[in-house]
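Pasting in a structure now, in structure tokens, and then I'll have a few things to ask.
A single protein chain has been omitted from the complex, and every remaining protein chain is retained in its original position.
The block that comes next holds chain A.
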Amino acid sequence: MNIKEGKINNSQLMFLVASFMLGTSTFIHFMDTIAFHDSWLAILTAFVICIPFVLCYSALAKRFQGKDLIQINDIIYGSFLGKIISILYIVYFFLLLSLNLKGLGDFYVGYVMPETPKPVFIIIFALVCAYTVGHGLEPMARISHLTVTYAIFVITGTFLLLYSEVDFTNFLPIFELPIKDFIQSVHIVAAIPFCEVMVFLMVMPSLNNFGEVNKYMLLGFALGALCLLVISVRDTSVLGTSSFISNNAAYQTVRIIEIGEFFTRIEIVVAMGITICLFIKICVLYYITLASIAQLLKLKSYKTLIIPIGGIAIIIAFIAYDSIVSHNYSAKNYHVFYTIPYQFIIPPVSLLIAKLRRLPKRKGRELI
């Protein structure tokens, strides 16, 4: 039985990963309040630390070709323990979906259309995502080329336009941070935008060729990380210390652009970039949640789940936190620890067990 429709190729995977990571760019600014001008260093360190984990995810997918995370859990941990782990994963995916929907609403209400009620954005956006997810993985994968191209265009374009405002001495003195704060900020970057790519364990089974999955997964990861690094460098070098009190430094930075008196107020271009990258991210999360539930319940298709799961996700997005302060507080202090087992413990342990037990075994042409 295969509930997953459509196949994607390696380069689509790469752009999907990069686009997925870029979708998080708006949500990690609270990291600046810990790392200050050493944010770029935290991003770089987190990147290096995360490389082995990302390789571990792709190695797992390569080893169990065509099997998704839920099936892998069943094979490795047996049907009972495997199911429990799978349920925990589904809760995690679902939470990410809701929180990202909420993040989108917060961004729109905070910066783009401040007087419109948040539910309007969340519901409309969720509807568009539901429509996309209903068409399967292929359309998302295809447009991710476009979203990443657009994001790179916006990032380099704004950097060039802001060139006269850039002051690299804003990064001095390098590494002023107490080591404890540095570790905390590295952990935040590793857990929130970087190792969230772990969810691609549900996407990678749809690849049509597993030969170079490691390479393309890593390339996509590096592309996404590079974009986040450039955004961080741009914001700190342009805004200086005031970027640390800003709730959305990227948006504030672009507001500075003023060429002549007419080429100004182009921040909506950034808002569009954030929106389309978030769109990919939410679609991927939506798809993953549905696919994993369908796989767990052994449904023939996940399509019947689109409306109910979407509805619950929207409700959770409404009631998740009562303020941006509690959202940031919990992201900083709880969420990053909550994700540790899903990102940093279970996948490597799975890979280790698979290696020791020489899994998966073959029975004819089937992997079991």
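Just so it is clear, contacts are C-beta pairs under 8 Å (C-beta built on N, C-alpha and C of every residue); 3 or more make two chains touch, one makes a residue touch a chain; residues count from 1.
The rule we apply is simple: contacts and distances are computed from a predicted model.
According to UniProt, the chain absent from the figure is "Ger(X)C family spore germination protein", selected among "ATP-binding cassette domain-containing protein", "Spermidine/putrescine transport system permease protein", "2-oxoglutarate ferredoxin oxidoreductase subunit gamma" or "Ger(X)C family spore germination protein". Checked against the hidden chain, the listed residues A:G6, A:G66, A:G110 or A:G134 yield one contact partner: A:G110. Residue A:L239 is the one among A:I85, A:L99 or A:L239 that touches the chain not shown.
Along chain A, the points of touch with the absent chain fall at residues 110-111, 113-117, 120, 169, 172-173, 176, 239-242, 244-245, 252, 255-256, 258, 264.
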